[in-house]
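The structure appears below as C-alpha cells.
The other protein chains are all here in position, but one chain of the complex has been omitted.
The block that comes next holds subunit A.
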Amino acid sequence: MKLTEDDIYRKSSQYKHWSFTPTQLALLRQKTNVQACERVKANVARQRAQRAANALEGFNSASDSERANTPGENGSGNGTPSANGNGNGGDTPLRPDKEVDCLTVAEEMRLVDKFCETVLALAAFIGAPADVTATAIQFFRRFYLYNSPMTYDGQVVARTIMFVACKTDNFSITLDEYIAKVGVTRDQILAPEYLIVQALRFNFEVKHPFRGLRGVHLELGEMLSGSWMGMPFDERSKEQRKQQLLRLPKRAGGKEDNMTERDFGKRLEYVYGLASKILKETAQLTDAYFLYTPSQIMFAAQLLADEPVTMFYLNTHIPSPAIYPSSPYNKIIDTIRACALLLSSHHSYTASSVTPEEKAAKDKQANQEIKALLKKLKQCRDPDKIDLVKLNQAHKRDAVHAGELEESKAKRRKIAREDAEKQADDFWGAELHKK
C-alpha cells in the first residue's frame, strides 16, 4: 500500500484552506479590505466624537497631566504607542475632521510584502533554519488574508508569528531567549497569539518545496553518473541519457554544448544553489504558495535557475503527447511556466540581464513608495487595535467577568429548577412508600 503525493496533498489543510484561484484570492482580499476600512472609519468617527465631548468637558475639569500627555504621544507615534494613550495624535482636533483615507487592496499587499521581508530579517537574526523561516512567512501571509495591516500592525504580528512558527516547527527557543534577542516584553509577544492562531484557522502545517528540490538534485546526479533507471516509457539507455545531458545548451535556445562530467556536476551544484535561494526568498515573498503546489513552485524555481536542465528532467518524467496523447505534459509545463513568471516578476528576483545600476534604481523607487505607504498607513490605523497588550488584558478581564456572570446565572437557574421540582412534588403529594 502506498499513498501518492497527490493523495496526501489533497487532504492537507494547505490544499483545503489555503489554495486559491487568482479570482478567489482577489475577492477574499477585497472583502477583508472593505471590512477593515468600514471599521477604521467607524472607530475614528467614534473617537472624534468622544474627544469632542471630552474637550467640551475639558474646559471645566480636564486634569493638567492629561493635557500634558497629548503632544508627547504625537512625537513618539512610530508604531509603538505609549501605554497611556490610544495612539491617535493629540493634534487631530485642531484639524477639521476629514474622511479617513484608507489603504487600497494593492497598497495593503505592498505593505504585507514589505513586512514579509521584516520576518525574513527577524528569522535570520534569531538563526532560524530555512523551513522554520518559510513557515513563519507563510503564516504571516495567511494572517493578512483575513486581516488588514490597517487593523493589526505588521511589525507586532511579525514578531509573534515568528515565535509561533518556532513552536510549531520544533525550533527550540524559549520566550525569554526570544525576547532578549528581539528586544520586546513577554506580553508583546504573547498578547496577539490567540488572535493569530485563530486567523490561521488552527492550521499549522505548511508544505514547503525544499525537500523536493533536493530530490530532483539527487536524481539529476544519478542521471549524470549513468545510474538512473529511467521511466518505463523512456527507451533511451542510461548512457544515452547521460550523453544527452552533457550536450545540453547552457541556456534556453542556445547551441549544443559538450561538457565534461565534472563540469556538469558543478553546473548542477550551481543550479541547486540558485533554485534554493529563489525558494527561500522570492517564492516566500509572492503569492506562489496560495496559487501553486509545492512541486510546481520547486520546478518553477529550478526552471529559472537552468531551463535546459529542468526541461530535460521533466521530459524524462512526463511522456510527451506525441507518445501518449492523453499526457498532461502541456498542462504541467504551462503551470510551471506561469509560476516561474510570478516568481521572476517579484522585485527580489534579479534576472541576469538586469544591470546593478538598474536594480539600484528600481530598489530606490520601491523604497520611496513603501515610505509613502507607511506614512499613509499611520493616518488610517484602526485606533481600537493599536495596543494589543492592553486589548488582550481587557479581553481576559471581561471574559472572567462574563464567566462569573454565567456561573451566577447558572446557580440561579439551578435554584429555580429545584424549587420547581419541589413544588411539583408538593403538587402531586409526597412520594408513596414502597411496600
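As a working rule, a contact is a pair of C-beta atoms (placed from the backbone, for glycine too) under 8 Å apart; a residue touches a chain by one contact, two chains touch by 3 or more; residues count from 1.
As a convention for this text, contacts and distances are computed from a predicted model.
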| item | value |
| --- | --- |
| Among "mRNA decay factor PAT1 domain-containing protein", "Kinase-like protein", "SWIM-type zinc finger 7 associated protein 1" or "Inositol-1-monophosphatase", the UniProt name of the subunit that does not appear here | "Kinase-like protein" |
| Hidden-chain contact residue, picked from the options A:54, A:243, A:345 or A:365 | A:54 |
| Where the missing chain touches subunit A, by residue | 1-3, 8, 11-13, 31-32, 35, 39, 42-43, 46-47, 49-50, 53-54, 57, 66, 86, 129, 131, 146-147, 151, 163-164, 167-168, 170, 172, 174-175, 186, 189-190, 193-195, 197-199, 201-205, 211, 384, 387, 390-391, 394-400, 402-403, 406, 409-410, 413-414, 417 |
